[in-house]
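Only one structure is covered here, and it is reproduced in the block below.
For this depiction, one protein chain was excluded, whereas all remaining protein chains were kept in their positions.
Presenting subunit A:
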Amino acid sequence: MPSEQQGNASTMPTREFLTFVLGDETYALDIMTVKEIRGYEATTKIANAPDFIKGVINLRGDIVPIIDLRIKFGIGEPTYNEWTIVIMLNIQERIVGIVVDGVSDVMNLEDEEIKPAPEFGVAFDSKYLHGLAALDDHMVIIVDIEELISSDELGIFESA
């Protein structure tokens, strides 16, 4: 899997996004926040945490929480098998893993290619969205992953 994050050969003055799949929809997040991509592994449950927080894992000595966005946003079936993917993110100097159905591609987008997001029709609250972009024949929803992960709604980061 790690090869999939390597597709950033482009030198265009654009931003690169990693696209991933949740249910039937394709999402994208800023590739600069991605630390690594790995397979899902069993977590240690955390007591009294919301169900979308799967627990914590040992990432080379760091105790890292794993969040299942599918549960959080009610998209797709939260199944866990050898194909289940975890994207490890570096957000505000913390590491957080998100469980997704799959990782598909790296895409380059210029700012004008990103259209404002509609107020509805997406599982995510629009404040966590950058906008929409067209990829081939379908839409890609660009997520402001930093905003999402650090939000009070997820409650992973203790509000300062």
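The rule is short, and it goes like this: a residue touches a chain if its C-beta (ideal position, glycine included) is under 8 Å from a C-beta of that chain, and two chains touch if they have at least 3 such contacts; residues count from 1.
In the analysis below, contacts and distances are computed from a predicted model.
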* Structure fact -> In UniProt, the chain not displayed here, chosen among "Membrane protein", "NADH-quinone oxidoreductase subunit B", "Chemotaxis protein CheA" or "Multicomponent Na+:H+ antiporter subunit B", goes by "Chemotaxis protein CheA"
* Asked: Looking at A:G39, A:G102 or A:G155, which makes contact with the chain not pictured?
  -> A:G155
* Structure fact -> Where subunit A meets the chain that is not shown, the residues are 42-49, 55-58, 60-65, 94-96, 155-158
